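Missing here is one protein chain; the remaining ones are kept as they sit in the complex.
Chain lettering (A and B) follows the sequence in which the chains are written, and residue indices restart at 1 in each chain.
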């Protein structure tokens, strides 16, 4: 006696998983803000030569420490000039390139290392797991800033060296998260099924494991990128990262520090931009985690 | 619990050994330590003399063995720059860093735990939002910049606090805040997540069914369980903080071990750098070891096994 008009039979039409994802993503303010700001800064970095009003390296000893417009400066230098008379806005714009490049490449390098280690540990378990866990322990015990500083000091500070050092140091979170995710995924039935039908290990890793831990990987990449950007800034601030005259935000803060007493904006502006970029990337990462794994939201 | 402690101790020693080897190998990263030490202007003869003087001509493993053997006895050699025993140099500077680290972790715990608990009691309330904002901001805050801002505001503009140095307790206020704020977000988030989790558990319902008041439910029944992972995290953060104190110490010109590290790195004083890396690692290893033991003791399930 089924009656199709009976409201008790009406199944509630839920949105599909993909639609749910979209709904959640568009309802997530942090994610939207993060993606917006990061997108904008990436665009600025790419278009730097077009957007920058001046050559970021051009010194002008006549125009040193011109204040920004909002502090009585002129539109010629909207954000003023630094102690060598270089246009601050232009340096800031080119600095976005340095930060984003270092962040992205370092996250990529450490992502490859950490993911390989984590997936191997989670999938093979046993001795492999023991070795990887041990290496993670060793890595965590090393003071990152100190080791990075020492290595950069020995090898000489250049963009490449900084990127490589950070890439080689920041793989721990990738390894930890990927290990846990792989462990979780490889317990599922379809992996067991693939093993039973005799699929090769690389095949299982690529077609069964990787797609299922990809969401987590993206989240960690974002968060580690933010981490790398902050570390680069700190190294450059300490004078042992990217070397002058390269426009790095950390370096700009460091250069402005000596004039801080009279011209605090020299420190405030690059630091604030750095803060906003890292904040946006973190919000994006947190948002991605919330959106892709709503059950793990805290 | 003893087998657990022994096993954990074995791991700690193994990690320490590996770290010691890595920090020692840093010396060879430059290719020729003797040349690096002699400087760019030195002649070939000078370099050779230095090579023999410091024993760089022997096999690396032999050198490592010797270095480790003396390091275990507290002898890290002589600083190239200060011409003093590295061990006494570090010991002297470590006091400031330790003090800063302890203040920093206390500051972090005293802000993060109450905030995390309050946020978990009322999710999505104003206090939860404030806590979330503080933690998100803290994770994005470059600590050197935060330190400089504090100096601009509280030392330069308002003149309330001294901008640098370590003479009085007032010198430690801003560094403590900067270092503590660095550790605060993670602790806050973990406390909040742990409390939320525990508050939803069956035994909390049992406690309420007994007629326990809300305060008792929260602090006696919930927090006691939620705090266990926070203890480990605090130890890890403490280890990270000591390593990260290098930035804070340089901003506030606090002459601690972090500042020493910065000086010696800038001056190519490798024995000091090696020793500092080892010392900071050892702190991390000891803290996490103690935290694991404390954890095992706090958690009855591990205590009795």
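Operating definition for what follows: contacts are C-beta pairs under 8 Å (C-beta built on N, C-alpha and C of every residue); 3 or more make two chains touch, one makes a residue touch a chain.
Keep this in mind: contacts and distances are computed from a predicted model.
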Absent chain [UniProt protein name; select from "Peptide/nickel transport system ATP-binding protein", "Cytochrome o ubiquinol oxidase subunit IV", "Carbon-monoxide dehydrogenase small subunit" or "Electron transfer flavoprotein subunit beta"]: "Peptide/nickel transport system ATP-binding protein"
Options B:63, B:225 or B:245, residue touching the unrepresented chain: B:225
Which of B:26, B:134, B:207 or B:296 contacts the chain that the document leaves out: B:207
Hidden partner chain, residues of chain B it touches: 201-203, 205-213, 221, 224-225, 298-301, 304
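Throughout what follows, only the chains that are shown with their structure count from here on.
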Chain A and chain B, separation of their C-alpha mean positions in angstrom: 23
Footprint of chain A on chain B - complex, ascending: 11, 14-16, 18-19, 22-23, 26, 29-30, 36, 136-137, 139-145, 148-149, 151-152, 156, 189, 192-193, 196, 236, 239-240, 242-244, 246-247, 250, 261-262, 265-266, 268, 273, 276-277, 280-281, 284-285, 288
List of chain A residues in touch with chain B within their complex: 30, 134, 137-138, 140-147, 149-151, 153-155, 226, 230, 233-234, 237-240, 250, 253-254, 257, 260-261, 264, 267-268, 271, 274-276, 278-279, 282-283, 286, 298
